[in-house]
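Note that one protein chain is taken out, while the other chains of the complex remain in position.
The block that comes next holds chain A.
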Amino acid sequence: MMSPAELRPYLDELERFADGQMTTSEQDVFEERMLREPALREAFEVFEQITADLRWVAGHETLRHRLLTLDHRLNQRQDALLRIKRRQRRTQTRWGAIVAVLALLAVGLWFFLLRPAARQSGSAWQNYYVADPGLPSENTLDEHRPLLAEAMTQYRLGHYPAAMHALRRVPTDNLGADTLQYYNGIFLLSEGDGQAARPYLRRVVQQSGSPLVRKARYHLAVAYWAARQWPEARAAFREVAADSLNPYRRDAQKVLQANVLRGSD
């Protein structure tokens, strides 16, 4: 096979011929020379083989380069997507942490500020309080006591001031004093005013002949609790819990068992 040194003298001509750089007459002369000069013909054949192989190599390498470039671009895209996902996850985690911290702060605030206030306002007693059902409507209407009936209706609806207003208009000759005092106390207690309810209920408790004494004793105990009078409340609840005839005996026992009658004495 022809060496590069042997090929070199023919290269310019061969290249010009192969690349179409020759004029038509130059091409004719060159082709004629190839017929006459075996060395030129051999050089041409070697050159043709090299360029044919080079075309194959160039195609092969072009594809390899294109695939590599594409691979690089796809890797970059995947990396970028991964970075975006990571950033999104980080942001989500950060927001999650902020929300969790805020929620914890809110719970803390509620616990330290609102909860004690609730305890101070006496809402704990309301959780245990068993309200009086009020007088049944047949008792009030049959005996022609519309104002009393109105008071009871308002009481059952939770409209305590209106109930109180109606009760105060009931003629005293139409209703026993103990009943009037009892419901005055009940309405006030239901409204949350334990302090105001106490005197009414105490007066009922002191009327030993009244059938409302036992019930009044329970509500008085709750009124003490609402007024944050802990020793009095404990004593009153114990008394109710010890009385087997008291309809609120079980309720009083529950309060004592729960040990909720505590506070700054």
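Going forward, contacts are C-beta pairs under 8 Å (C-beta built on N, C-alpha and C of every residue); 3 or more make two chains touch, one makes a residue touch a chain; residues count from 1.
Just so it is clear, contacts and distances are computed from a predicted model.
A.B. asks: Given the choices "Peptide ABC transporter substrate-binding protein", "LytTR family transcriptional regulator", "Sigma-70 family RNA polymerase sigma factor" or "V-type ATP synthase subunit B", state the protein name listed in UniProt for the chain not shown.
C.D. replies: Of the names offered in "Peptide ABC transporter substrate-binding protein", "LytTR family transcriptional regulator", "Sigma-70 family RNA polymerase sigma factor" or "V-type ATP synthase subunit B", the absent chain's UniProt record gives "Sigma-70 family RNA polymerase sigma factor".
A.B. asks: So one chain is hidden, and I want to know which residue out of A:70, A:105, A:131 or A:235 touches that hidden chain in the complete assembly.
C.D. replies: A:70
A.B. asks: Spell out the interface residues on chain A facing the chain that's missing from view.
C.D. replies: The missing chain touches chain A at positions 3-5, 7-8, 11-12, 15, 19, 21, 50-51, 53-68, 70-71, 74.
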